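Here the complex is missing one protein chain, while the rest keep their positions.
Right, chain A next:
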Amino acid sequence: MEPIRVLIAKPGLDGHDRGALIIAQGLRDAGMEVIYTGLRQSPQQIAQAAIQEDVDVVGLSSLSGAHKTLFPKVVEALEANDASDIPVIGGGVIPTEDIPFLEQKGVKKIFTSGTAMSETAMFIKELVRGEEATPPKKVSHIGIAVQHLEEVLPFYQHTLGLPLETVETVEEEKVKVAFFPVGDTRIELLEPLDADSPIQKFIDSKGVGIHHVALDVEDIDERIAHLKEKGVRMIHETPKQGAHDSRIAFLHPKSGHGVLYELCEEKKER
């Protein structure tokens, strides 16, 4: 497949190009072909460069406060040249309250300060290819909060007849966990170690029972970027270490419509 082509442009007189240069290199490292216009480009020059270079997307950077004037002008210049199919995105020092105005003027997306390069790359891929991040492969495990493991173990082991895989203590999370494989997924029982344990807090407010559902994903960074893109609130914005050297991150239950979802990337054999 042909690589995605991106034009990174600096409209107006702003000379701060640290961000533009970094994003250009970051997108190159993500496999895209990137053309950087250099400083002081008029909206007309940017539109012409986008057409001549046959790019898939135009990325604008401004830190001087001129974005409300200049970004819409680039969109207009593309339209005037019959190139309204080339989407425009932007970044820089842009107050949140200006974003709705810019979007209404046809800018597809504004990335504010602190955005990871991977998140921008992911957005561009989706924008251009309509590529969705690889969906979860399976349910990795279902987490169930219990007050005392030894009270419920006989039910799982003898009544349901499931084999006990491991019992481990995760001091950091103040829990003791027991795993039972079921087909290619697992049931995870979680017992709080003390009153401060998040599991105890869960039990105190909701009672024992299903605590979370863990989804197995191929690339957790990509998946988090994708979910954030879709407006999902993450409890963990970057992955943390889980059991068996896996990398995990929880979604906020508000975004999961009352269900606590966990993303889980299993350790890859390399």
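In the analysis below, contacts are C-beta pairs under 8 Å (C-beta built on N, C-alpha and C of every residue); 3 or more make two chains touch, one makes a residue touch a chain; residues count from 1.
What we mean here is this: contacts and distances are computed from a predicted model.
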Which of "Urease accessory protein", "NADH-quinone oxidoreductase subunit J", "ABC transporter ATP-binding protein" or "Methylmalonyl-CoA mutase, N-terminal domain" matches, in UniProt, the chain that is not displayed: "Methylmalonyl-CoA mutase, N-terminal domain"
Option from A:A116, A:V139 or A:L260 whose C-beta touches the chain left out: A:A116
Chain not shown: contacting residue from A:R5, A:K68 or A:K108: A:K68
Absent-chain interface as seen on chain A, which is shown: 12-18, 21-22, 25-26, 38-40, 42, 64-66, 68-70, 73, 93, 95-97, 112-114, 116-118, 233, 237-238
